[in-house]
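Just passing along the structure, written as structure tokens.
Left out: one protein chain. Kept in place: all the others.
Note that the chains are named A and B in the order they appear, and that numbering of residues resets to 1 at the start of each chain.
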């Protein structure tokens, strides 16, 4: 009765065991390495004249951004469309949430759209996990509160693997993360991922922005001295300093912060030979990071941004059709 | 000269006689029953692993929402994309309407985009009809003022037909609608649709929210007593109570409204055996509807939401390519 009502790609079937990417709980080192290998393939696709494959044709990705982030949302949307998937965008602003509806009722309504996978960003830690319990769709966490931002950590690790000269595995490597660790889901997800991969992580920042409990995980060290943090590091990640931290009294002064914690060319001399400089963006030039350093040859900040789409393509593909 | 400039699907041709869905004027009982049958097919499509068919490939659906409603808009967009149609979204907020442009001039501009079908929501009753006079495209009314919301009524009727145990036709069935009937386009469209299908409708609410003229249509009864309304009903629909009604003096107090008009488990005992509970959403739990009732086995509120996409798929398909 309906012309062409046969499915477009029944060959691509959901895996029997549902697999989310909420954080790295339940992900093994091999799972992650397989994902990084798939990212290599996706990166090649994005080098072609025609940057599109039909791998996810017929699937629908729903982006549920309860907290605004245009760059992350567009990165996922591009990753979906580059694989021929459809995209539904739901932003909390225009929704019935403002009429006092609960998250559960909102999800129930959205779920009627029958997306195959949700990409969820939410200001509350644990919201994507909650949503994963309520829906049959797969869920990718695109950032929840200060808790986790696993796709950012994956693109950081992928960038390091692709760009560190003479890379021979994560074991024995050291990542230094400098700045406002307390408020950073990027820091927390990188701690979880790099230690899972066998690397060490050194966290560094002012006393008020460096929670002691993060130092209890295996492979993690805390320090308040930036020179100590950078000593022998293979990668140094500066975190964005939110200006509002100052006014809340969490920092003495911007001048003092810069003087004590800014990642500079001079300080990078203490790091391992060939150490890379990273930043999750957007950068406050000459605050957490010396401006000239952002453009240095060993800065891979642009590569991090460029790897966002291939990493997210690999995640969508692996969750939706990848054999695991 | 242009590679591949042959049309993608000339087989799908517009019907010679243009057919809108503005309300149920001009729609016969058989038209509606055929639409519900097509909805069955669409619901099966949405049960598949790959929830997409090429039925509307090459067609463009324009959503023109002069009044915001994310859930309804996304439902139509999903219904379009699940049939491989393109979607153009036009929200009045970002338009030249705010520069004082008339509706006619706005439509003229949008019409240059040559969409094949517009989905229109507008705060003014009759706006979709007006637009239908100005364009060559087909028009589906997605809600105009207090006047009509035909796609909601269709999904309500479809849900009843699919879920009422031992359903043997709409003739002799009774739908009770309880609450703020006056401000409800959902109520008005359900009155029109269910009476067209041969059912009876009982409307119930406080004197200030129950317009007497609605009782003049054939098959419609009015009452201010909820127990009388539910007596023998096969389906009971509670309407959302807008909080602002209170402040405008249309209601004595919220407590009194609840006490007199809330649809409760206890009151449902007066209804027909197997009677279904419905609500157009979003629900104010424990105001117009007892919270526990929303989750009761005979509540089909989630099914209503789930049927939104298949019903709208059937509408788009029927108007654009269905033989009538």
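Methods note: contacts are C-beta pairs under 8 Å (C-beta built on N, C-alpha and C of every residue); 3 or more make two chains touch, one makes a residue touch a chain.
Bear in mind that the values here come from a model prediction, so they are computed numbers and not experimental data.
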From the list A:136, A:227 or A:302, pick the residue that touches the absent chain. A:302
Touch with the omitted chain, as defined above, among A:77, A:180 or A:288: A:77
Residue in contact with the excluded chain [from A:166, A:249, A:282 or A:297]: A:282
By the contact definition given up top, give the residues of chain A that touch the hidden chain. 11-12, 38, 41, 45-46, 48-55, 57, 68, 70-71, 74-75, 77-78, 81-82, 281-283, 302, 305-306, 308-309, 317, 321
Chain B residues that touch the omitted chain in the full complex: 1-10, 12-14, 57-60, 86, 88, 90, 94-96, 99, 101, 105, 108-110, 112-114, 116
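Here is the rule we use: only the chains that are shown with their structure count from here on.
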Could you give the separation in Å between the centres of chain A and chain B, each centre being the mean of its C-alpha atoms? 40
